[in-house]
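Missing here is one protein chain; the remaining ones are kept as they sit in the complex.
What follows is chain A.
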């Protein structure tokens, strides 16, 4: 049984997306890459569940 939720789950998708892009505003490509890494680690910690994280890593790589 897959534990990773891939059904729509973000309450206001357009708002979230705009915020995500805005967070990168004014950064160089390297700075953006570093920000993304920090963001992934923060979200991963929030999720915590090892199975979900493993599935997410695989999904991101395989898609």
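Assume contacts are C-beta pairs under 8 Å (C-beta built on N, C-alpha and C of every residue); 3 or more make two chains touch, one makes a residue touch a chain; residues count from 1.
As a convention for this text, contacts and distances are computed from a predicted model.
Chemist: UniProt name of the unshown chain, from "Macrolide ABC transporter permease", "Multicopper oxidase", "Formate dehydrogenase gamma subunit" or "FAD-dependent oxidoreductase"?
Modeler: So the chain that does not appear here would be "FAD-dependent oxidoreductase", according to UniProt.
Chemist: List the residues of chain A that touch the chain left out of this view.
Modeler: Contacting residues on chain A, toward the hidden partner: 5-10, 13-14, 16-18, 20-21, 24, 27, 29, 32-33, 36, 59, 63.
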